[in-house]
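For this depiction, one protein chain was excluded, whereas all remaining protein chains were kept in their positions.
Moving on, here comes chain A:
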């Protein structure tokens, strides 16, 4: 019985190719896409690509002239349903299982959407075209073939086991202090230092005086005007008796953090407009910096007033209330030396003893 009917079991056991198929197998007449590929040259594919941008495509004059979206909308008899065309993001996040999900923050209908960029800033273009190749050339270190860098000692030191209590003790910090410096890797094409963000911070010492909040308001508006970014306010962390400031009670400082396009525009204005007009300004102090690539300097109120946004309607700000500020340039450099190399190439002068 089993020997008579082998076909069903055999068909399962054998590989797929040897199983007789119902369909006729016309090997010769079959055409595959891959068969034709070698016959086509690369240039044939290139002709399929559009040579010009779709934005510069020519459209017949009549089609362009007759298209009037406003008239079309007015001529429509039945108005389109509103909800279908104006999606509203949910106000509250009700969890991943709720049917009404918010769109991603990059979508214009999201509540978190921030439009932009609006321009290609000059400072960024200068960095890309001129400064970054120069920094890469300047920071090049030649290592001949076969060069092996000398072994580096461990960043955290071992205990010398002179005492039995050294067992399982956490490792010692570096010599000369407890601060573990950032690791500086050789600067190559993929880690050229660049400006990461700029922080504008202004501490208003009169903020708590005579219970007058206008000092802080003016400082916030001025910093907002020069930075194009909403400011954050901060309460004092310490008591300052002469100024009547109590810790945790008085808001005394404003801060704006600039990224991307805002940052590059601010940096451009600073370097090209404000800093050259400061009288008797020697530059940024060479000892400034937090030894991990961030450089800070200060501007007094007269210098802040040189920003074009404040200068254009200087009269609108109450007299003597324009604040001074500290500007921190955060770079992706790991040491102050590299950060200074970048910033001086971008147009910020340094003076005095250079401390790296």
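Some observations on this one:
Keep in mind that, in the parts below, a residue touches a chain if its C-beta (ideal position, glycine included) is under 8 Å from a C-beta of that chain, and two chains touch if they have at least 3 such contacts; residues count from 1.
Simple rule for what comes next: contacts and distances are computed from a predicted model.
One chain of the assembly is not displayed; among "DNA-directed RNA polymerase subunit", "NADH-ubiquinone oxidoreductase chain 1", "Dynactin subunit 4" or "Large ribosomal subunit protein mL46", its UniProt protein name is "Large ribosomal subunit protein mL46". For the chain missing from the display, the contacting residue among A:122, A:169 or A:188 is A:122, taking the whole complex into account.
Interface note: of A:140, A:314 or A:351, the residue touching the hidden chain in the full complex is A:140. Checked against the full complex, the one of A:150, A:248 or A:319 touching the unshown chain is A:150.
Contact residues of chain A toward the unshown chain are 53, 55-56, 59, 64, 67, 69-70, 73, 108, 113, 115-120, 122, 125-126, 128-130, 133-134, 137-138, 140, 142, 144-147, 150-151, 313, 316.
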